[in-house]
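Omission of a single protein chain aside, the complex is shown with its protein chains in their original locations.
Coming up: subunit A.
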Amino acid sequence: MLTATMIALLVVMALALVRALLGPSVYDRVLAANVFGTKTVLLIAVICFTLGRPEYLDIALVYALINFVSVIGVLRYFEFRSAQGGEALND
């Protein structure tokens, strides 16, 4: 079941990457990046159980923290850029 979960996680990450590449607006890309980051955390946790190395869970924890901070940071950047009437609206 762990292997199946890992394969499903990789498939989901590939689909999120496709959306990030296609995404018509910048917000679609941020959404896809957010999904990708969350799935990375899960993938690291599952890998840690497959290999039987519990110390990898620390990496997953730190990745979860960094993912959240980066998404909020990118969103703030584009929010203020579009509020000034910049050209960031479409992409």
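By our rule, a residue touches a chain if its C-beta (ideal position, glycine included) is under 8 Å from a C-beta of that chain, and two chains touch if they have at least 3 such contacts; residues count from 1.
Note that in this section contacts and distances are computed from a predicted model.
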Missing subunit (named according to UniProt) among the choices "Allophanate hydrolase", "SCO6045-like C-terminal domain-containing protein", "Monovalent cation/H(+) antiporter subunit G" or "UspA domain-containing protein": "Monovalent cation/H(+) antiporter subunit G"
Interface residues of subunit A (partner: the chain not displayed): 1-2, 4-5, 8-9, 11-12, 15-16, 18-19, 25, 27-28, 30-32, 34-35, 38-39, 41-42, 45-46, 48-49, 54, 57-58, 60-61, 64-65, 68, 71-72, 75, 78-80, 82-83, 85, 89-90
